[in-house]
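Please find one structure pasted underneath; my questions will follow.
One protein chain omitted, others in place.
So, chain A:
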Amino acid sequence: MERTDDLKIVKVKNVPKRKNKDTWAIIGFIAPAFLIYGVYVIYSIFMTFYYSLFDWTGIDSNMVFIGLENYIALFRDGVFWTSIQNNFLLVIASLFTQLPIGLIMALLLFSPIKGMRLFRSVYFMPFLMSTVAIGILFIFIYEGNYGLLNSVLGVIGLESLQTAWIGKESTAIWAVIATVCWQFAPFYMILFRATIVGIPEELYEAADIDGATGWQRFKNITLPLLMPIIVTSAILSVIGSLKYFDLIYVMTGGGPNNSTELMATYMYKQTFTNFNMGYGSSISFAMFIIAFIVTLFILFGDKQRKGNDS
């Protein structure tokens, strides 16, 4: 696959003979990266589509071509629809928790309070922990009998709220979403903080002369200048939520009763637990298409926004 692409470069570059000297340098410089990327990413996407056209366990070489039947089955598969629904719930919940909380954390780091170094250091810690470690840790936080959350609720007199957070269908997905927020809000905090640092001090000084309140300063200076990074963060958050896997796999395995199933966990289950590699491939290709469409939508929306601004 990538070899033909390389050849294309050669052909096109050979047209203007004068630049021939550069052509080989260009190929030489790009080839190593393009080769690895081509084999593991580009080739794999095509192969996933190819596999999705077969009835195949993955353990034997017996592949039966069945056309689009896997996709037809997918459309009728209730668990798949549950997983899409959960993925979009995660997308929306992430956007409306991670980004605002990340922004509040970033703004706090610029407020005139003492002990800033401690706040800053601790706030960022969750992002450095591996998702697997976070998952295991939060299993114990949400545990029904002695779990940390229930203990805290007991101490502040809210015993009535105590429950087996990730053992119950009604609470499991929210418990997981809260954990995802705990993990990623610090990341957006860092992005927002880096942008706020870059805002020229003169802008605020001018606002002070005009007698602007703190809220006006935020609304008229900070927020507009943060807009580009908020859009970037939104893209990262949406794409990240669509391919989310690790935490759910460790914490709930998609349960109880598929209530926390995501496209990625369902794909993994079908492929490597039930050995339906053909069917699993159709789920992963559907994930690709969904991520692709959503990305196009966001980019288009961003273009519109930029168009309106200028």
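Keep in mind that, in the parts below, contacts are C-beta pairs under 8 Å (C-beta built on N, C-alpha and C of every residue); 3 or more make two chains touch, one makes a residue touch a chain; residues count from 1.
Note that in this section contacts and distances are computed from a predicted model.
**Student:** From the names "Phosphate transport system permease protein PstA", "Alpha/beta hydrolase", "Ferredoxin--NADP reductase" or "Carbohydrate ABC transporter membrane protein 2, CUT1 family", which one matches the UniProt record for the unseen chain?
**Tutor:** "Carbohydrate ABC transporter membrane protein 2, CUT1 family"
**Student:** Pick from A:Asp22, A:Glu159 or A:Asp210: which residue touches the chain that isn't shown?
**Tutor:** In the complete complex, the chain left out is touched by residue A:Asp22.
**Student:** Among A:Leu95, A:Leu108 or A:Ala164, which one is in touch with the chain left out?
**Tutor:** Residue touching the chain left out of view: A:Leu108.
**Student:** Touching residues of chain A against the unshown chain: what are they?
**Tutor:** Against the missing chain, chain A presents residues 8-9, 12-13, 19, 22-23, 25-26, 29-30, 32-34, 36-37, 39-45, 47-48, 51, 58, 104-105, 108, 111-113, 118-126, 128-133, 136-138, 140-141, 146, 148, 151, 182, 186-187, 190-191, 193-195, 229, 232, 236, 239, 242-243, 245-246, 249-250, 263-264, 267-268, 271-272, 277, 280-281, 284-285, 287-288, 291-292, 295.
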